[in-house]
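As you look at this complex, bear in mind that one protein chain is not there, while each of the others sits in place.
The first chain written gets the first letter, and so on, giving A and B; residue counts start at 1 in each chain.
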């Protein structure tokens, strides 16, 4: 452990990590936490993935359709899908994240009331779909309609906020690898969401994590589902393009 | 909703010591936390776990609030005969979660 920390602290930490230096948050974890993520029978997030698999096959709504009715076998039809989100949604004229897409699908095609943000059902189904892309490189869509929203996400990433007057970049670009309290500051690549945080003792979304960070710098967090949070995710997934998806991850 | 995941080898040689792992979805509310109004959130944990092999108890546990959420247990048994390994988690609220796995012993 001491060796690992020393190694991390010795790395150069100035500026945004070049593509070759990009590291997943899992690289900064204790070996015990990495082992928990690596083994499906130890990874508590697999309880949510198993729930999501059941949900995939359950008919719902007025039409009595399950996800599987249209999409068939998720292990084939959903392979690679999460790696391409957020994506442009014609219905709203804006980017939508994977959970948002699931809820759009529910409303339009089942039709059934959307799951609440951060509900166990929504996290489980999102985790199950994203799990189908585990190990695949993040592949941000080249859709030009996304560009202004990605740019907005980048601007939000650089903007100083809160009583501590910190931007995302001030920690995750300028000081990654250094200690903040007892934790190592990671590079903020959303490679493993939804993921199980030991602190949460539950699976949660990237939006939950982003809101945590905002509370951490004493800023008013955006509401779940706010367009700003989706724009931030769009920017972060572009920044992490090519890195492997780890869903469902485990983090401290 | 699936509430438990168990891991048992599908096959084993007679006399082989096998590892069994079991994980159940549960908040394990300690009874020591308070909500936003200062009211104590009542304790609600899995307080007992039992594993049987063809009906015989092979491992059990009494659990306290210091067991982490989504309780994880790993233990061993000797493969004796082909049969069913059954798992039960007993909650404070009277609920019982159950799971089974089959093992073929050669």
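The definition used in the following text is that contacts are C-beta pairs under 8 Å (C-beta built on N, C-alpha and C of every residue); 3 or more make two chains touch, one makes a residue touch a chain.
Quick note on the criterion: contacts and distances are computed from a predicted model.
According to UniProt, the chain absent from the figure is "Ig-like SoxY domain-containing protein", selected among "Ig-like SoxY domain-containing protein", "Aldehyde ferredoxin oxidoreductase", "Tripartite tricarboxylate transporter permease" or "Response regulator receiver protein".
Where chain A meets the missing chain, the touching residues are 1, 29-30, 32-33, 36, 180-183, 198-201, 208, 212-213, 215-216, 252. As for the chain not pictured, it touches chain B at residues 17, 30, 32, 36, 53, 57-69, 71-78, 80.
Everything that follows uses one rule, which is that only the chains that are shown with their structure count from here on.
We define each chain's centre as the mean of its Cα atoms; on that basis chain A and chain B are separated by 30 Å. Listed in rising order, the residues of chain A touching chain B in the complex are 41-42, 44, 46-47, 50-51, 53-54, 120, 124, 201-202. For chain B in complex with chain A, the residues that touch the partner chain are 1-5, 7, 21, 23-25, 27-28, 68-70, 72.
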